[in-house]
Structure formats: C-alpha cells, structure tokens
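Pasting a structure here, questions to come.
Apart from one protein chain that is not included, each protein chain of the complex appears where it belongs.
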Amino acid sequence: MTAQLTTTEEIHPVEPDAVLPRKFVGRSPGQIAWARLKADRTAMVCMVIVGATILVGMFAPVVSWLYGVSPDETFTSLLTGDAVPKGYLGGLSGDHWLGLEPRLGRDLMMQVVYGIRTSLTIAFLAAILSTVLGVVMGVVAGYLGGWVDNVIGWIVDMLLALPFIIFALAAMPAIQAAVYTPREAPSPFFKMVTLVIVFTVFGWVGTARLVRGQVLSLREKEYVEAARAAGAGTMHILFKQLLPNLWAPILVTFSLAVPGFITAEGALGFLTIGIVEPTPDLGRMISQSSNWLSADPMYFMVPAGTLFLLVLTFNLFGDAVRDALDPKTRR
Amino acid sequence: MTIPMAQELVPSQRQGQPLLQVRGLVKHFPIRQGSFGAKATVRAVDGVDFDVAVGETLGLVGESGCGKTTTGRMLVKLLDATAGSIVFEGRDITKASREEMRPLRQDLQIIFQDPYSSLNPRHTVGKIVAMPLVVNGIKPPGGLKAKVQDLLDLVGLNPEHYNRFPHEFSGGQRQRIGIARALALRPKLIVADEPVSALDVSIQAQVINLLRNLQKELDLAFVFIAHDLAVVRHFSQRIAVMYLGKIVEVGSREEIYERPSHPYTRALLSAVPDVAKLGAGRIRLTGDVPTPLDPPSGCRFRTRCWKAQPICATEEPALLPMAGGSVAACHFPETGALR
C-alpha cells in the first residue's frame, strides 16, 4: 500500500548516516540530527533567513546608520496635503526603499527594521523564559508525580481556562498601575518586560505538558533504573539521564514557540495594548494602517507582509528542526 | 586483568550463611480498580523464600506476570518490599535507605531485559559503563577510561568502541554493554532479568556463555530470571519455579529437570520444544493465569491443574521436601522421572 511504501522510502535516507565511520568515533544522535538538518534545503534557506533577520534585529542601529535614516525622522515635506506620501506605492524611492508612513512621514523601512527588533526581542525572551519554566515544571511534575503533579496540573487547568487576550488586556494596565502612578509614562523597556512576563506566565503550559509526558515515559526506561540500581541520586537521574533525552522536544517546542510569540505580540500590538509609541511595533503599525487602507495600501502591506514572512520562516525552520530531530513525524 | 577471587577473600561464606537470604518477601501494588474507584491490591509477589550461595546461580522461572521480575527489582532495591526480609551477607537490607545501601549497591547489580531501553541513547558507551563508578565517586587506579576499556574487553567488546553510541551496536553487543555496566562495581550478586529473551537465539548462546565465563572468572552469584526452563538449564545450579507470586517448587537442576514434583513444573517443562519427545506426553495448560488481584484460594495453580481435588481449594499446600528431592508446594505431587 502506498503509505507503507513511502514510509520505508523516507526512512531510507537516514540509513547512510548510521553507517559507521572508519575511525572509532561514534556519532551522537545530536550530530545525526544536525546532518539531517543540513541535508534539508528548505531548512537551510530558512536558517539563513532566520539568521539574517536576527542580525537585522540585533544590529538595527547599524542598519539605520548605513541606510542613513533614523526611525524617528519625519519627512513631512514628502507628504501630500492629505498626509499621504507623494508618488507611487506609498512614496517608494531610492531614499526610502519601502516608502513612507502617512501622517507622520516616517521611513517605513526603518519602522519595519525596528519593529522586527521589538518583535524578536519580546518573542525570544518570552520563548526562552517560558521554555525554561515549562521544562522545570514538566520535569518536576513528571518525575515527582503525586501531589506536586496535581498542583501543577491544577495551575495548568487554570491557565488554560483563562481567555489569554482578555486577561492580558486586563493584566497589562494592572501591572503598570502597580509600578507607576497614573500620571507617569511607562518606559518602553518596562512595557517590554510586562509583555514578556504576561507571555511567559501563559506560555509555559504547552512545554510543561509535553515535557511531563516525556519524563513520564522516560523515567520508566531501564537505563534510569540502571542508574538507580547503581545508587544514583535524583539530581543525577534528572540532569544526567533524563535531560539529555529531553533536548530534542525542548528544541522543537522552543523553535515553534518563537513564531507563536511573534504572532501573539503582533496581536497585542494590533489591539494597541502592547508596545507604545515611539517604539516601532509591527502589530500597532497594522492597526494604524486600517484608516489608510484605501489611501495608502502600502502602509498596510509592508508591516503585514513583514510579520507574515517573519512568522512563516520561523515556522518552516521550526518544522525542519522537528523533522530532523524526530524522523518519525515526517511531513 | 586480575580480579581477586571472592571466595579467597571470604572463604567462610561458601560453607556458612548464604550470600542472599530471602524470607517471606511480599510486594502488593495498590491500585484503584474500575471506574468507581474501589481499591484493590495486585499481589505481585506473595511470600517468597529462597537462598543464593556465593558463586551460585539460582534460576527464577515462571510465566509473565508471575512476579519474578518484581522479585528481581526488590532484590536490587528498585522496589521496596511490602513485607518480608532480604538479607545480604548477613545484613537486612529490606528497609535500608539510599545512603545505607550505598556500600551494598556495589555488591548487588542488575542486568535488564531490553538491550534497547536499558542504555541511554544520548550517552557514549564509555559514559554508560562508567556511570556506576561516577555515581559512587569511585576513581579506579588506572583512570576511568582504562577501567572502562578493561570492562569492555572483559565482556568481549572492542575497547576502542569507548566513544560510540548505543545505536551503533547490535542487540547482543548492547546487552554486553549492559553487562559491563553491571560489572563496573565488581558485584557479588547480579540479578539478570531475562537478559537474553530479547535476543536472537544464536546470540542468546553467546551471551549465556559470556555470563557463565564471567561467573567462573569473578565468582559471581546470579539470580537468573527467565520465562522458560530451556534458557536456564545450562546456567543454573538451582531453580525456583514461580506461579502467581509464589514459589511452587525449588530444587537442583537435576531434580527440576529430571524428577519434577509440581504439576506446574511438569507443564512448563513439557512446553520446552524437544525433538526427542515430539508429540508424546505434551501437557497443555488450559485457561489463563488467574488475576493477581484475586488469586484462587488454597493452591493457586488449582484452576489450571488436572489433578486438582476439593482440598486444593481449601488448604494452601506448604513447601515440603518431595520424593524427587526438590521442595514443592503440592497436595498431589507427581512422582517418578520425566518421560
């Protein structure tokens, strides 16, 4: 039957990896996964794009310096009386590669570059923190079991029951009010930290459930029993025996959590409860573009396209990582 | 390599007390049965007694689910006994904590059934074999690597394979790695939990021979767990047959294989394929093994025994010396040699 045939065909390319090298040096499962990833052309392309995007985000000031325009600079002289950019395609020109923002006349390219910086900073911080929290919770719940597992399961139930967006809407001003007085304007850095906290609090649940399941099955493995029979303590079992086997699922959830948080950050930006002016933010730009949809569609397309491509490449890369680490769940 | 012979160090033990003494060992697993949550207990092991002498192999045989694996796990303290005692070299280890067990761990090791799940796929062979030493903070004289390579050599693996990963080995080789790991602490007793049943028949013999050589060389005692009598035959001095959490017959190899007294032992033996006895006298057991949740009253084997009488349901037979020389628990033991 066809499904059967394709399965064997797909497993076949893995075989040459298993062929023993001449030298007596074994290839770890990690090295094999890496070799598999390198052989995947889509993955490599995505990796280059993802890498380049991260660099652009990290070195946004350098990009701005090379490009010769800062994100705050306004070019009102290039706008018409209706505050729409002069010329075609939203004021596209040699000086402004992606045109200008209507009303304020800021350079769209720089807004997008800094928007990527905002987006990636929050997404990566949230992904790292929520993965760490999720792994800790999952390992603790899975390995210790009993009432600890019940308490963590209960917290998971609660977080799943809370509607994230409404809760985030309510939580953001509450957290702000706890730190600032109503008249103070919060710093952009504080807004970012708040977002990361909110994302982390809600984001660890998936990782925790996954890791818990993994730990539950791994702890029954005989090599764990062998370690216990040899007199190993809990720490040895958790960190030396279990953790090395958890890297694959952790990496996969992490790489798919990043695009998830990019989308979530975009959504909160869109609802204008995320990052505030003057820090550029893709979601907020899209939200503002709704008033200019007919007058200047480029103002919508540039940030929306960027956000879409950003999430798409991260998703593709995440899928490739999963395929490489777990050949059973091939596409 | 030179390994001091255990009996030279402790000569008195061979004649005196046994290395391992198990009395009334019980393991009950509480479970919640059915949807209404009635509590029930699985009587996995229900009062087991046996001894193992220095350098001796005791075969522990029975169908799956009879409690032999649970017994093995209790011996190496992977499971805590519900009741009964395990005395190792004169010390009761039944209630010993992890810290108290530390020195004894080195004497009591285990080999697992599944050569695939018993080796951590993310560790090199070197790391796997060295694990017991590292965990116990033992620094061998010649260095860890040299010690591991000695061990690999001892179990018939290429010491140069130190840096390889388990997935690069065959099932038999993996089982050898598991044996090397068990030997790392130079134990006096190894619980071998069906060490060959996951392997090809041709490989089984190799691994059994390896274990036998190691036993002679290192004066190891084994508790060899198996689900059929064929594998145990060439390796065990004494054999205990288990059924539903209890030992039904214990005896020397000759007694068990030639003059078994318990009907169950006879049934098990007749299940061993033998060209010479093809067809004739084959005992077919009918029915399934009863659930250990609610074992039959009296003799536990009565529900499948062709000799069962009313007394078997009311009175539990005690383990008594039989005519064949073995000790068996049966009201109506078989007599005479096996055809």
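All chains are identified by letter, namely A and B, in their written order; residue positions are counted from 1 within each chain.
What we mean here is this: a residue touches a chain if its C-beta (ideal position, glycine included) is under 8 Å from a C-beta of that chain, and two chains touch if they have at least 3 such contacts.
The rule is simple: contacts and distances are computed from a predicted model.
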{"item": "Missing subunit (named according to UniProt) among the choices \"Cytochrome C\", \"ABC transporter permease\", \"Formate dehydrogenase subunit alpha\" or \"ATP synthase subunit a\"", "value": "\"ABC transporter permease\""}
{"item": "Touching residue (missing chain; options A:Ala39, A:Leu55 or A:Leu312)", "value": "A:Leu312"}
{"item": "Residue in contact with the excluded chain [from A:Ala39, A:Ala52 or A:Leu293]", "value": "A:Leu293"}
{"item": "Those residues of chain A which, in the complete complex, touch the missing chain", "value": "1-4, 6-7, 154, 157-158, 160-167, 169-171, 173-175, 177-178, 181-182, 259, 263, 266-267, 270-271, 273, 283, 286-287, 289-290, 293-294, 297, 300, 304, 307-308, 311-312, 315-316, 319, 329, 331"}
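In the analysis below, only the chains that are shown with their structure count from here on.
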{"item": "Residues of chain B touching chain A in the complex", "value": "73, 76-78, 98, 101-102, 105, 108-110, 112-114, 117-125, 128, 131-132, 135-136, 158, 160-165, 167-168, 178, 181, 184-185"}
{"item": "Touch list for chain A against partner chain B, complex", "value": "18, 20, 24-30, 221-223, 225-233, 236, 240-241, 244-245, 247"}
